[in-house]
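Note that this complex is displayed minus one protein chain, with the remaining chains in position.
We just call them A and B in the order they show up, numbering each chain from 1.
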Amino acid sequence: MSSILPPSNRLWWKESIDKTEWTWIGIAFVWGMIMFVMMIYWHIYGKQNLSNEAYKTTPEMFAAKAEKFIAENTIRKETDQEIPVVKVPAGGDGYLIARLWNWYPILELEKGKEYKIHLSSMDYNHGFSLQPVNINIQVIPGYEHVVKMTPTSTGTFAIVCNEFCGIGHHTMLGRIYVK
Amino acid sequence: MAENDSDIPFMQKLLDNHFLLLVIGVVSPGVIYILWGIIDIMNTPLAK
Partner (left out) sequence: MATTYRTCPASGLQFEAHAEKLMKWNAVVAVLWLLVGGIGALGVIMTRWPAFKLLPADQFYTILTAHGVDMLLLWILHFEMAVLYFASSTLLRCRLATPKMGWLGFWLMVIGGIMTNVAIFQGESSVMFTSYVPMQAAPHFYLGLILVAVGSLIGCGIFMGTLVVAKKDKTYTGSIPMVTFGALTATIIAVFTILSGAGILIPTFLWSVGLIKEIDAQLYRMVWWALGHSSQQINVAAHVSIWYLIPAIVIGAKPLSEKVSRGAFLLYILFLQLASAHHLLSDPGMSAEWKVLNTSYFMYFAVMASMIHGFTVPGAVEAAMRRKGFNNGLFEWLRKAPWGNPAFAGMFISLVSFGFLGGISGVVLGTEQINMLMHNTYYVPGHFHTTVVTGTTLAFMAVTYLLVPTLFRRKMIWPKLCQIQPYLFGIAMSITGLVMMGAGTLGVSRRHWDMAFSGAPFQYEWPGAAYLMMGMTGFFGVITIIGGALWIVLVVGSLLFGEKLDGGVVSDKPTPIPAATPAASASHHGSDHVAVPGTVVLAMALLVAFVLYYYVNWKYLSEVWLLS
């Protein structure tokens, strides 16, 4: 009877459902299936899918690989902190370290070329937030995430940290150049 | 009531069985989310 009383019909499951309700249930079901298939469709045909290539690592292992990459590919240094600007070989691997409180190094990419960018954190969780493109990826200590990226626009891009990582969180701003 | 419960449909009996609902409500996400999630994390290969 009422929502605060037991159903008045003892066999309430046998009550028929009104046509309007059936229709709405059908619509909700179909829409749900469409949304489910959309995600699978995008995996097959879409061009923006987050890579699933990930490895267990340690801060030391990742830092060693990143330092080697930086030593081999640095083209200049910027700012009074002498942050290396590293040109990632087209189609090759680039390493980006997230740590308290910077993104290291600065990467230089070319438009239209595909890169494998390796992301990991040296300490806490960090958030890779590429602006103003607006791509956001979680960066987790102990995990190396290999993301294939192809820039489609040129310019200077910021990497904002958008996962809280302590008092200096707001100063954690990195940079990517795309030529 | 108890003398003629045989005509109650299966689904109604299920929805009236509160402790069974509790079990399936814990097991379903326990398997699909937690257990599968742990397997995924354990299967992450080591970095070279």
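In this text, a contact is a pair of C-beta atoms (placed from the backbone, for glycine too) under 8 Å apart; a residue touches a chain by one contact, two chains touch by 3 or more.
Worth saying up front: this structure is predicted, and the values here are computed from it rather than measured.
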**Q.** subunit A residues touching the omitted chain (full complex)
**A.** 1-10, 12-13, 15-18, 20-21, 24-25, 27-29, 31-33, 35-36, 38-40, 42-43, 46-52, 54, 79, 81, 83, 102, 114, 119, 123-125, 127, 129-138, 140-145, 147-153, 158, 160-175
Q) When the complex is taken as a whole, what residues of subunit B touch the one chain not shown? A) 1, 11-12, 14-16, 18-19, 21-22, 24-26, 28-30, 32-34, 36-38, 40-41, 44
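Here is the rule we go by: only the chains that are shown with their structure count from here on.
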Q.
I'd like to verify one number: the distance from the centre of subunit A to the centre of subunit B, where each centre is the average of its C-alpha atoms, in whole angstrom.
A. 31
Q: Spell out the part of subunit A that touches subunit B in their complex, as residue ranges.
A: 10-14, 54-57, 61-62, 143-144
Q | Contact footprint of subunit A on subunit B as seen in their complex | A | 7-9, 11-12, 15, 44-48
